[in-house]
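One protein chain is absent from this view; the other protein chains keep their places.
The first chain written gets the first letter, and so on, giving A, B and C; residue counts start at 1 in each chain.
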Amino acid sequence: MVGGFGGAGGQPTRLMLALRDLGVNNLTIIGNVAGISKTTGYGWPEHLEPIDQGIFFESGQATKIICSFPVPGTTNPLSDIERAWQEGKADVEIVPQGTLIERIRSAGAGIPAFYTPTGVGTPVALGKEHRIFNGQEYIMETALSADYALIRAEKADTRGNLQYIGTSRAFNPAMATAAQITIAEVDQIVEPGGIDPERVGTLSTYVDRIVERIPGDPLP
Amino acid sequence: MVGGFGGAGGQPTRLMLALRDLGVNNLTIIGNVAGISKTTGYGWPEHLEPIDQGIFFESGQATKIICSFPVPGTTNPLSDIERAWQEGKADVEIVPQGTLIERIRSAGAGIPAFYTPTGVGTPVALGKEHRIFNGQEYIMETALSADYALIRAEKADTRGNLQYIGTSRAFNPAMATAAQITIAEVDQIVEPGGIDPERVGTLSTYVDRIVERIPGDPLP
Amino acid sequence: MNSHEKHLDNDPAPRLDRISIAKRAARDLIDGSTVNLGIGIPAMCADYLPAGVELRYHAENGILGFGELAKPNEGDPNLMDAGGKFPKRIKGMAFFDSVESFNLIRGGHIDVTVLGGLQVSKKGDLANWMIPKRGIGSIGGAMDLAASAKRVVIAMEHTTKSGIPKVVNECTFPLTAKNCVSQIITDIAVIDVDKKHGQLILREAAPGWSFEDIQARTDATLVVQSTLRVIT
Partner (left out) sequence: MNSHEKHLDNDPAPRLDRISIAKRAARDLIDGSTVNLGIGIPAMCADYLPAGVELRYHAENGILGFGELAKPNEGDPNLMDAGGKFPKRIKGMAFFDSVESFNLIRGGHIDVTVLGGLQVSKKGDLANWMIPKRGIGSIGGAMDLAASAKRVVIAMEHTTKSGIPKVVNECTFPLTAKNCVSQIITDIAVIDVDKKHGQLILREAAPGWSFEDIQARTDATLVVQSTLRVIT
């Protein structure tokens, strides 16, 4: 799992680059908006070269992505993910965004399955259990977990409590709860007390490892 | 629905008293720990006379409670709720706390039903759908909504965004999303900008009415 | 070439431009509503609100109560909207995570969403996420919004560039949600969807456009229940 929404903010940029450089293969990536920024600049400051989950498909390390938004409106140029898909090198599983985040949240919350109205009557509902509650039709969706969650926050304290800023929360807090190992990339590590207890966005229990960025890193 | 956890903090004390004084009848109350403080002092400062959902059973206004913890360990004196139950004047539906909050959250989140491991093999599971996921047994629980949610927060801005403090969150944020009409009792109403956007605990969309307490009110 | 192309050539009057579509859609937005605007024409509604109307803008990525965009190169990567743009920091905003963001959507707390469309059927079915021949598409938050917003308004061109009707009897593209659209606002018409009876009621026409002109460019049968107003 790779946290954030899509775009620069809230994305574990350095962890992603480190994973790419590690060279591990056969990765399944779970993300939200994926592979759009490298193609269109989505959510990145204009003066910077965007990085997104497409790097794992460009390098051939990833063979599957589960996400809500893997291709941009344009096809010129093709995104790394669409190219890998066209060439038969990658599976793409497209999940509605609300269903995706709720599936991840459910995995962390001990809920194996839930019903949602989203996707009824669409290709998303194919093969899924349909059920009527109070006269409305719903489909059943199941929890989605991962071996690793790479997430991004503003601050961590030394116990592992995390603080987020602005719209950088997105998928990070839920992903932190849904992986065997959660690794947080943060701008700053502080002592206990350095995060307001009212501002803890991810509890220390969920965080296994913390990586502090180099101060002044130009990469978002 | 009456917010808070049980105990003085996070409980809409003034709204509860106002509802009692209004004299409406046949109420179904949804709460968490309920009727304990009046009997045992649970969660109240020692020098104050506790108030809790028991007041609606003492007055005979409520005929049902859905909650997780309606009776204290002691039976001397009986709580208002247990007395009403013994006299056949009130139904008591006891729901495990995690299931109760998730049912309320689901109502606000458009999820009609979910599966939980909590309660399997216990009286709570009687009559409920059982289902195996990944070799473990779960029961299905359904969303729980209300006509009104009476909640309590520290601050509201004039748009209706709410800020909570400490352990006063509890059931308040979820209940705010799960009722037709949500009424928030707050210590202070501020202009937009008077709540840090990082500290909004309930979005203005969920809040229908705000009641500001009198400054220095001695009641928690 | 397609039989519909001639309709473009035969247009009785100019079609509305994108700004005019956005203006018309903006006019019905009610003060204080919680609103989610899709990218493209829908997002432009924000610039043309009636005087005195303030909305609570929601974006899927976890923000409520944002307003105008920051100047180029003054945007904060941690203050983004769902379109990948950078709004200004203003008073009364709220930030939250994606779980909360989709609780708001799925729970039916969005008063109005204005979205783009590829096809809308007479029953109010919406297709707006994938052109079949591409074989791959992006859903994002569209299915959640379409399925659960209290009111779904589609702002789009009435036909494709080559004149193929987008208001149809049955969608041939993969659906976003069934029976969800309340109103269609196009460059030639405003159409209410009677979701219960599966029929389309033509309410307004672009200046110089008659019922027959619009029907000729619409696959589904249109009904007129009262005097056809002119889109202003």
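Assume contacts are C-beta pairs under 8 Å (C-beta built on N, C-alpha and C of every residue); 3 or more make two chains touch, one makes a residue touch a chain.
Predicted model only: the values in this text are computed from it and were never measured.
*Asks:* Can you list the shown chains that the hidden chain touches?
*Replies:* Listed by label, the shown chains it touches are A, B.
*Asks:* For a quick check of understanding: of B:Gln53, B:Thr99 or B:Thr205, which residue touches the chain that isn't displayed?
*Replies:* If we include the chain that is not displayed, B:Thr99 is the one touching it.
*Asks:* So which of B:Ser68, B:Ser145, B:Asn161 or B:Ser204 would be touching the chain we can't see?
*Replies:* B:Ser68
*Asks:* Which chain A residues would touch the chain omitted from the figure, given the whole complex?
*Replies:* Its contact residues with the unshown chain are 105, 107-111, 157, 159, 161, 177, 191-193, 197-198, 200, 203-206.
*Asks:* In the full complex, which bits of chain B touch the chain not displayed? Write them out.
*Replies:* 5-10, 32-33, 36-37, 40-47, 68-72, 75, 82, 85, 92, 94-99, 101-102, 105, 116-124, 154, 164-174, 201, 220
The working rule: only the chains that are shown with their structure count from here on.
*Asks:* Could you say which chain's mean Cα position falls nearest to the mean Cα position of the entire protein shown?
*Replies:* Chain nearest the overall C-alpha centroid, as shown: A.
*Asks:* Centre to centre, by mean C-alpha position, how many angstrom separate chain B and chain C?
*Replies:* So the centre of chain B lies 38 Å away from the centre of chain C.
*Asks:* Tell me, which residues of chain A touch at least two other chains?
*Replies:* 102, 116-117, 164-166 - these are the residues of chain A that touch more than one other chain.
*Asks:* Do you know which chain C residues sit against two or more other chains?
*Replies:* Residues 95-96, 102, 105-106, 148 of chain C touch two or more partner chains.
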